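The complex is shown incomplete by one protein chain, all other protein chains being positioned as in the whole.
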Amino acid sequence: MTTPACVIGASGYTGGELLRLLAMHPHVEVVLATSREYAGKPISYVHFNLRGFYRNLRFSQLSLDEVTDKCEVVFLAVPHGVSLEIVPKLYETGLRILDLSADFRLKNPEDYKRWYGREHPYPDLLEKAVYGLPELHRDEIRGARLVAVPGCNATAGIFAAAPVVREKLVDLDHLVIDVKVGSSEAGSKPNPGDHHPERENAIRPYSASGHRHVAEVEQELSRLAGRPVRVAFVPHAVSAIRGALATLHAWLVEGVDEARVWRAYAAMYGRERFVRIVRSGLLRYPDPKYVIGTNFVDVGFAVEKRIGRMAGFAAIDNLVRGAAGQAIQSMNIMMGWDEATGLYYPPLKPA
Amino acid sequence: MTTPACVIGASGYTGGELLRLLAMHPHVEVVLATSREYAGKPISYVHFNLRGFYRNLRFSQLSLDEVTDKCEVVFLAVPHGVSLEIVPKLYETGLRILDLSADFRLKNPEDYKRWYGREHPYPDLLEKAVYGLPELHRDEIRGARLVAVPGCNATAGIFAAAPVVREKLVDLDHLVIDVKVGSSEAGSKPNPGDHHPERENAIRPYSASGHRHVAEVEQELSRLAGRPVRVAFVPHAVSAIRGALATLHAWLVEGVDEARVWRAYAAMYGRERFVRIVRSGLLRYPDPKYVIGTNFVDVGFAVEKRIGRMAGFAAIDNLVRGAAGQAIQSMNIMMGWDEATGLYYPPLKPA
Amino acid sequence: MTTPACVIGASGYTGGELLRLLAMHPHVEVVLATSREYAGKPISYVHFNLRGFYRNLRFSQLSLDEVTDKCEVVFLAVPHGVSLEIVPKLYETGLRILDLSADFRLKNPEDYKRWYGREHPYPDLLEKAVYGLPELHRDEIRGARLVAVPGCNATAGIFAAAPVVREKLVDLDHLVIDVKVGSSEAGSKPNPGDHHPERENAIRPYSASGHRHVAEVEQELSRLAGRPVRVAFVPHAVSAIRGALATLHAWLVEGVDEARVWRAYAAMYGRERFVRIVRSGLLRYPDPKYVIGTNFVDVGFAVEKRIGRMAGFAAIDNLVRGAAGQAIQSMNIMMGWDEATGLYYPPLKPA
Partner (left out) sequence: MTTPACVIGASGYTGGELLRLLAMHPHVEVVLATSREYAGKPISYVHFNLRGFYRNLRFSQLSLDEVTDKCEVVFLAVPHGVSLEIVPKLYETGLRILDLSADFRLKNPEDYKRWYGREHPYPDLLEKAVYGLPELHRDEIRGARLVAVPGCNATAGIFAAAPVVREKLVDLDHLVIDVKVGSSEAGSKPNPGDHHPERENAIRPYSASGHRHVAEVEQELSRLAGRPVRVAFVPHAVSAIRGALATLHAWLVEGVDEARVWRAYAAMYGRERFVRIVRSGLLRYPDPKYVIGTNFVDVGFAVEKRIGRMAGFAAIDNLVRGAAGQAIQSMNIMMGWDEATGLYYPPLKPA
């Protein structure tokens, strides 16, 4: 007996990644995969990696009735704004919804307005939606019907900063998060900035005057700190396909030393199956290279005693932990399954 | 009840890949992983990707007694020449041996002498060893005690050419195989040619006057054709970490058209679970990019009617299908398990 | 006193490369740079590398009258087909024309028809146009008014094969040219196949049933051999931005040995300032990596005595020697200047 699932927006990178991961999930069968552009085509027409998988499934046009009839779990891998049109209708039917867009991530409607430029039309749903970062919201996810899966840059940033922010070990008024991220983050649609000759070898800041993901980061860090927290947040496009590294730069509160920081990371992540603390071996700090293809988050930190500062690091695969994998982890929790079901396997090296 | 396995030479790329794949294998447990350099260190000290896996295992010094005592299956991921010292001793004990070196691949001792520059000290074992390319030698592998796992460039070359050579659809006196391969092929030891600034962006021929893998290719294609076959074989280092593409260039025998070539590929690979024939969709020819991390072989071809020629293609991950994955596929066959056990999952995209 | 030049189609990669190289040319000043899309914008709006150069020039709409009034030399860096509309009009005015499109490369109108799918509307101009590969057509270029600059893959292929084909040292009925090329070859317009996540790490054959550049290669090799020559020609997209390597695979005529092949390469290229024969040092064969940004062609070869075959190699930067640089080299010849003017400087390493 498997649970029937639907992927709405299945032809993009996030949609493809959901299909890849769900192909390995023992309790789920994907029965619908929608795509406006490729309706009627086999899955492998677009997702070359999936040749030999999903032989009996083709992309179809979205029909909400069909979704409701056939599925128990729905993943939305659609652009921001599109979920706003779909989620409210699906929510009423009682389906389990995992929305990978940004539409339901911010709890405060005013934050939504500031960052997305319009009033949120469903503030009640904002309230019901759970921010789907399992290590922070496991209990709420358990009972949720709507999970808003975090953004990739936000996920990395939160993981890097959470332990020391929660325990107020650092100056909360001067937090910097500098993110480096691969090209798949921008999606599968060709565009000038991601044209190979322009994107390869790039080390290129973007959205440097204010990236939307900072709203999620500030929301979560503020909640952890119990006070408003603002973050100087700048993402950089670097030369990789997958992977995101967040570097937290912070000043230590008087008296906090390396051992104290270590305890904070260990206290928060020591028992988490998908979080690995990097402290020794030939590689001393996290590098997304060694989590590619998986749901792992590698975290670590460094302290410079001389000037009382620290750097915190979190490395993820932006399409897995930053999107599809984190969604499936949340689904596992919602469905009462082991949280790691279908997700626990080692990354590649070299990758 | 799992089968205890040993990986000799576990700190290199091939050894690490065996550990990665065996961590997902339901019937096998790795109980020994040897490494001269890293004996005593945790597995993740070297294999950062395996943090959180193999927590109770450390690299150890090789002791043949310990191997014999503890293991039923042994993988050798050691340099060429080293297997010659180990395999004969292990063979007597009745263990199942999968040797990933080149030491037992060539059936003809004279070929060995020509390409490796010395007499083979164990010609009797050469005879007993089975060339571990399952799609060509499945029945022999089933009863084998010693499997010589093919080289990565050879594997790709053989897959590209086998169907049309077997059916003699092409001029067997003018076969060219041009291989393009990623940097992991050269192993984990730093060297000037694979230093990042020199290796990245390279399009560099090597061993262009005669690459050892051609001996394997000629051995297998000659066997299929029932006559001696020689191949013009040139590998090229290109800019990728994993992946090998073999391009066969050949002239079609009079009267052979595209449909006939298609039937040859379909006849040989149509029922193989790990071989995928690429003919349509947005990607028309195989590209190793879309098999990375897996044991799949993507094959395809093109015919230029104008001048009566064809190109055949085979794309593999050199560390999986070109080494560790193919070894495990053979092990599955030797042990009487389903051939795809622990190996059947989709590749990444984008990768 | 500088010669005024115009670049038509100046916003693409080839156009940008002409602007870059002409900025260093002591005898030429670019007075017009046309672009439909960017007319009115500064040059550096598109060509970020040229910030600080061409401060007084902006892209303009194409006006043939303006071109005729202002320029003595015209470079066309426009898509195939567009040159057909412009060149005939400019030709009458007596301007020196360097056309980087494919429109005037094939001398035989029937070849044009076969490969480009329509009758050539100006067969008389085909006759007058000179194929702009200076090392083969220096004398004709000297007196030419219209130079058809060779394609990048064709340039590499011709350089690899010319010496041994000219001297008939190889079996002319079984020539293979396998090309590997970087992403800039496909131009600056975003498209699905060159989207970074899909293009990076690719080892992807294309146009494998017949690439148009083979027509140029066969035209030139046939001329050199004095008999019709056909070539099995397959290009592959590999992971690099710039660079093309052509690998010739051929069978040696009885009695031809390595020394004989060497003499053929030396005889043809030994005195050429832009052709470098690679035979020794730490790098034994040509690699485009070490000609990036320049007009050099690195050539080399390998002989496998065992089976009487050879491989010939030619490495170029596809945008310089495969387009803009070769055009400027031809211009230098047309204008009676030293052939290397503005083009002779060393490549980068590492690059």
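Chains: A, B and C, in written order; residue numbering restarts at 1 for each.
Just so we're on the same page, contacts are C-beta pairs under 8 Å (C-beta built on N, C-alpha and C of every residue); 3 or more make two chains touch, one makes a residue touch a chain.
Everything numeric in this text was worked out from a predicted model, so none of it was measured.
S.K.: Where the complex has a chain not shown, which of A:14, A:247 or A:330 is the residue touching it?
M.R.: A:247
S.K.: Touch as defined at the start, partner being the missing chain; which of C:49, C:93 or C:222 qualifies?
M.R.: C:49
S.K.: Which one, B:26, B:143, B:192 or B:336, makes contact with the chain that was left out?
M.R.: Reading the full complex, the residue touching the unseen chain is B:192.
S.K.: Return the single residue from A:141, A:303, A:320 or A:334 that touches the missing chain.
M.R.: Checking each option in A:141, A:303, A:320 or A:334, the one touching the absent chain turns out to be A:303.
S.K.: Considering the entire assembly, which residues of chain A contact the chain that has been omitted?
M.R.: Residues 174, 176, 178, 180, 192, 197-198, 201-206, 208-210, 230, 232, 234, 236, 238-241, 243-245, 247, 249, 251, 282-283, 285-289, 292, 302-307, 309, 311, 313, 315, 350-351 of chain A touch the chain absent from view.
S.K.: Which chain B residues would touch the chain omitted from the figure, given the whole complex?
M.R.: Answer for chain B: residues 13, 182-184, 188-192, 194-197, 199-201, 241 touch the chain left out.
S.K.: List the residues of chain C that touch the chain left out of this view.
M.R.: 13, 16, 20, 23-24, 42, 44-53, 184, 241-242, 273, 276, 278, 280-283, 287, 290-293, 296, 298, 345-351
Keep in mind that, in the parts below, only the chains that are shown with their structure count from here on.
S.K.: Could you tell me the distance, in whole angstrom, between the mean C-alpha positions of chain A and chain B?
M.R.: 36
S.K.: Using the touch definition from the top, which residues of chain A touch two or more other chains?
M.R.: 13, 184, 241
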